[in-house]
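I'd like to ask you about the structure that follows.
Here the complex is missing one protein chain, while the rest keep their positions.
Moving on to subunit A:
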Amino acid sequence: MAKPLIGTATARVDGTAKVTGRADYAADRTEPGLAHGHLVLSTAGRGTLRSMDVTAAEAAEGVLAVYSPFNPLKLHRIKTTPDVCFVGQFWLPLQDQEIRHYGQIIGLVVAETFEQARHAASLIRAEYDLLPVRADFAGRIAHAVPPPVAINHEDPQVDLLAEEFGTVDEALAAGPVQVRATYTQPPEAPLALEPHACLASWSEGVLTLRVGSQSPVGGALAAAETLGIGLDQVRVLSPYVGGAFGGKLYIWPHPLLTAAAARELGRPVRTVLTQEQVFTTVGHRSAVSQTLALGAERDGTLVAVKHDAVSSLSLSGVIYETAAHTTSRYTYKSPSLHVGQRIVPLDSPPTTWVRAPGEAPGAFALESAMDELATELALDPVELRMRNYATVFPGRGVRWSGKHLDECYRVGAERFGWQPRTAPRPQPAEDSDQVWLTGTGMAGATYPGNLLPTTLANVRLRADGTATVATATSDPGTGMRTVLAMVCADDLGIPVERVEALVGDSALPLNYGAFASMGTSSSAGAVRSATTALKQRLLDLAAGDARSPFHGLAAEALAYRDGRVVGGGHSLTFAELLAATGLSELDSPGASAPGAERLRFAVHSFGAHFCELRVNRWTGEVRLDRWTSVIDGGTIINPRTARAQIVGGILFGIGQALLEGIRVEPDTGRFANGNLADYLVPVHADMPDFDIHFLDHPDTDFTPLGARGIGELGVVGTAAAIANAVHDATGRRVRDLPITVDKLL
């Protein structure tokens, strides 16, 4: 039996394309007769577009068309909601004169060259009738309202109270020890390094749209709905996606306008956004403010958890951060529990999913509050968490399909060399010449295990001994191609080099894509279903085809092993069998879908982070030195790409903790730092040394393969671990992210 591939560190199957520059992203393709689009964005935050002077632009060299609300490209109204239609927002640009947020699309210039289009766009003058802009999140928290729809099938306010209490506040008051604090963070940008780009070309009424997307199928749905064409008249191609992080789940309006322009001009059109345009034309993460109160006995046992979150919600969209429902709702055992969510509607660019939506801010608040409680109780933070360990999902009475968070804490503490602490670290004397203050911190991490709706895959055996696996998901750097090839190769018992994984094409078997850490468990399940059926088809062929050496034997007497059909004294590779029977290929579809597991179990991935950092006593600079994470993610299919996912997630969380935040001008809604120089993200020098360890507990109650998602788990808890370590180092508790030097001086 060949060594199983699953669980073996395997190099990415698309690696060579990426290190040679041959991987083609949306902006890399050209077409004969290509014209270039360039967006024009509003410089007002709310009101009405009174006029646009496009005379100079239309007269400029090379200009083919200037589209605006006064010369619109007609798009069909969205009949559903921004998430269901995969556009990401309610309204479509150029269809009316309303200004809904700063930096919205008010024009599209198409010219012969990129330079000409960009220049002509700069010649356009817009005049506005302004209205007051509602963009000040902090100032409007007092006006927050409950969201109109359920969160994870629950009310925006959930109270699970011990029967002796009428309110969570009564329950809190009964605890002899209490902590209460408010935690805030600014909006964050997903900020993939590849700016959103698209190339639209029409041929005989069929649109081919190249666009970097987490969901080619979603992009096709959006294009069909807004361009008034059938789903069979659009094909979305995303062979390579230059990072996504939630920002490329929805297609956003610019590809739809570009496709409409290409249809009207009868030429292929490519529109590449600048990073500055990306900030306001695609979505970002809500600003979040959370108030958390914990009540506990003196031994650390929680008596009540109260977590109220407020998030900004763009009036253009429906997505916002649900920080309490995604964390405090289930993380700890507590006889009384309250989670609440309110929203602050703003005239902002769309708020949307960004890596670990809800959990990222939620865990910052909850895991900081647990650290504050540990300090208050003079109890080690790991011990405090163990004293409130949940084995049953609160209020549902179901256990987890697999939960080994206790092992994450224990193994993590061992690997890190965690020193249990019960008292604050002594600070240096005033006249000490010590420059760096060292601190350590820890936090837990959780992320739900979900499955996509019906997911299809096709596996094909070829007479040349190779196989292909195809499904319409995408690989935005997660390693999806590699994982699919590995599962397929493992099931077929052939080397991974002989499997080609096809993704990034809406015409492939249905798959809603790579998001919410569902991609691997869903897609791999569909592949396994396909290979299982395909092996049976092959055995049936072997037994049933007159040209087969196995002909006459019962299919049940045959077996498929390591790429060969064996039985009755014969042994043929599938390639030999296909050749013998005159077939060039044999394929089978497969499918996966969520089942009753969600009713029987709670499903989450878990992890524990431990970090050590230094804070410069005089400048407030924070330097991360080392990091240990222990991850309980079920079966790890490819430890190599899994490690990259966790490390990348932690770096995302380091950005949240120390660097990132969109600065919104309250009077205009302008993103003052909406570019890659002023919106800081972690660079190489910001990275600590990583020790990443995966527990090996396949979650077969969740899926047969036992794999849960890990793409977002690394983000969760990271900011809290850092804030807790900063507190340990300095004695200062920073509850407003990012933890910049001014907050430590």
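Following the convention adopted for this analysis, a contact is a pair of C-beta atoms (placed from the backbone, for glycine too) under 8 Å apart; a residue touches a chain by one contact, two chains touch by 3 or more; residues count from 1.
Heads up, the rule we're going with is that contacts and distances are computed from a predicted model.
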Chain excluded from display, named as in UniProt, from "Fur-regulated basic protein A", "2Fe-2S ferredoxin", "2Fe-2S iron-sulfur cluster binding domain-containing protein" or "3-oxoacyl-[acyl-carrier-protein] synthase, KASII": "2Fe-2S ferredoxin"
Sole residue of A:22, A:561 or A:600 that reaches the chain not shown, by the stated touch rule: A:22
Selected from A:412, A:563 or A:682 as touching the chain missing from the view: A:682
Residue among A:194, A:225 or A:632 touching the omitted chain: A:194
Those residues of subunit A which, in the complete complex, touch the missing chain: 11-12, 14-25, 27-28, 30, 43-44, 61, 113-116, 118-119, 122-123, 125-128, 130, 191-195, 240-245, 272, 274-275, 476-479, 640-641, 643-644, 647-652, 675-677, 681-685, 687, 690
